[in-house]
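What you see is the complex with one protein chain gone and the rest in place.
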Amino acid sequence: MQDKAAELLKNGTVNLLIGFSEDLGKRPVPCFIETAEEANILVFNQECKNNLSVYLHKKEVKDAVKIGLVSNIATLRSVMQLLSENQLWSLTITYLTVNTAGELVVLSSAEELEAYVQANFPTCRAEDKEMLDKLNAMTRAERWAYWKDQLSECVKCYACRAVCPMCYCTVCTTECNQPQWIKTSAETSGNFEYHTMRAMHLGGRCINCGECGRICPAGIPVHLLTAQMNLEIEQEFGGKTGWSLKSEYAMNSFKPGDKENFIK
Amino acid sequence: MELKLLSTSDIAVFVDGLLKAGKVVVAPVLKQSGKVFFKPVQSFAEVATDYIQTAFSAKEVVFPKVEELFTYQHNEDGSLDIKDQLDRIPETVVWGLRPCDAAGFDYLNQFFLKENPDVYFKARYDKTTLVTVSCSKCDESCFCTSVDSHPGDTKGSDILLTAMDGKCYVEVITDNGLALINSAKELFTSTDTLSKEAFLAKPATHFSMDEIKDKIQYAYASAEWKHASMGCYSCGACAFACPTCTCFDIQDEGTQDHGKRVRCWDACGMSQFTKHASGHNPRNTQTERRRQRLMHKFKYSVENLGVVSCVGCGRCIRVCPSHLNIFENILSVMN
Partner (left out) sequence: MDTNQYIPYQVRIADIIDEAPLVRTYRLEFTDPTANFTFKAGQFAEYGVFGEGESTFCIASSPTREGYLECTFRSSGRVTKALANCEINDIIGLRGPFGKAFPIEEWYGKDIVFITGGIGLPPLRCVIWNVLDQREKFGKVSIYYGARTVADLVYKEELDNWKKRDDVDLFLTVDPGGETKDWKDNVGFVPTIIEQNLPSSTNAIAIVAGPPILIKMSMPILAKCGFANDKIFTTLENRMKCGVGKCGHCTVGKTYVCKDGPVFTYEEVLQMPQEY
């Protein structure tokens, strides 16, 4: 991967490469390199979980236009979803990923990306499935109590929103004060408002990378909210997120054959 | 300063005694997520002891994440009843702080009270006793020794405990601390000065305060800021976990007829922090915002209050989704 990155930077295919390097604690952290000489800091392993596609919205990245993106499968799915939402039109991206056989794979076009993603489409992570099953087995009251307890810890740091590639609104609903849709203070009721709103806005768009829950400083598994939302949408309306270049966004498309069995 | 010994097995007795006496005890608690947070406890059995650092600081005790400033209620004649709740703050003991956290309280004390004293902070701080436990372990994010502190530092604490082979060395630093000890006099025996050195962690030192004093003036213009801030997601995790970050927002919650005005944590890293109503944003890029955060910690708080406001606890590094490293960044912009 280091060699390939160096090559792409050297021959000008890529102006800015977003990947992972190791910090003092041997943790993989996002890194941004612009010259071939820096490529030897790149690492890639199972611990590289950050969804780097979120940086594609950053002004400094957009200005570089020709981007190299080190990706795990979740990142690639996010990019698929963003492409289907017309968000990356100003960028030319080369993707570097590693397949299950441990081989470097380089994808240079949207079509190559789509083919790879569809051939390697992941299933729901086991630990998430376990937690979702547990929550779905609870009574409504138990589930309410669980989330009330969890969300009372939320400090409204918005790290969940910040790491999400799908949260790219230039002015978030939470930043609107005319009217103040969502309370800014971190009291439980306002926290509920924020997280349920976010789950709604991500309904049919979230690819379940799980980053929001993993990085939450308060340790709240917020990714389960969006994961459940998307499971239900998939069940009701079909379609998979991060699957196709064509947008089949469940929450803003209507087909005459759509089931209406929720209207009782 | 008074020096005492407390046997390890009596720690639980002491803390449970404080609870029985009606004090609120806030201590580190291990949550299901595997992270440790400062929470009010009902017994010492709930207190976590085997961890390096809590996820968030304990500053919530004196500077809550949401604090009611006052409630308001319109009367028929158009005037308003405005009430605060400053008289309803309980006696609180924060148990199990680290020396870096206690230094953080010391900074908060100076920031909120030195000039234009903040009555809300004062009301809580005056009712709080800080019991710190020395660090026997550290990780690579800890850097207290770079900011004029160390794992056995007493700065900011009322009492400092150091675990030493089945007993606890108790340094009673303030009158507040002494009052707490005296509430369970029978558990403590006097002692001479003991050396803590062998029982303290040895975090790596990355720079010295002298180096900061010399070079921080050159940091603002450094070309390294862009690189130091590229990974920043523009969230508030670092500021909210930090023991010395004090920025807040003021919001009205309610109707024009009745409701409350609250203050809640805010973070200078967030994109809208400095935005004017006109739309003009003086710190419009993440580079400028990160620079402001670090310059504030290492230069502006020195110019305003005489102290560096970073205590080296490393929380910002641990909670950051991209683990941005404050001491690495400071070194790179200074050199």
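Think of it as A and B in the order they're written, each chain with its own count starting at 1.
Keep in mind that, in the parts below, contacts are C-beta pairs under 8 Å (C-beta built on N, C-alpha and C of every residue); 3 or more make two chains touch, one makes a residue touch a chain.
A quick note: this is a predicted structure, and the numbers were derived from the prediction, not measured.
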Open item on the list: Going by the stated contact criterion, tell me the shown chains that border the hidden chain.
Closed with: A, B
TODO: Give the residue, chosen from B:K4, B:H150, B:H296 or B:H323, that touches the chain omitted from the document.
DONE: B:H296
- [ ] Please pick, from B:E60, B:D118, B:D158 or B:E171, the residue that touches the omitted chain in the full complex.
- [x] B:D118
- [ ] Name, in rising order, the residues on chain B that touch the hidden chain in the full complex.
- [x] 69-70, 72, 74, 78-80, 82, 84, 86, 111-112, 115-120, 122, 220, 246-252, 254-257, 259, 261, 263, 266, 268, 273-278, 280, 282-283, 288, 292, 295-296, 299-300, 303-304
Open item on the list: Using the document's contact rule, name the residues of chain A that touch the chain not shown here.
Closed with: 177-178, 180
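Going forward, only the chains that are shown with their structure count from here on.
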TODO: With chain centres taken as the means of their Cα atoms, state the distance from chain A to chain B in Å.
DONE: 32
Task: Residues of chain A defined as touching chain B within the complex - done: 23-25, 27, 29-32, 50, 54-55, 58-60, 153, 155-159, 161-163, 175, 180, 183-187, 211, 215, 217-221
Task: Residues on chain B engaged by chain A in the complex (per definition of touch) - done: 31-35, 37, 55-56, 65-66, 139-141, 226-227, 230-231, 233-237, 239-241, 249, 251, 253, 262, 264-265, 267, 270, 272, 285-286, 319, 321-325, 328
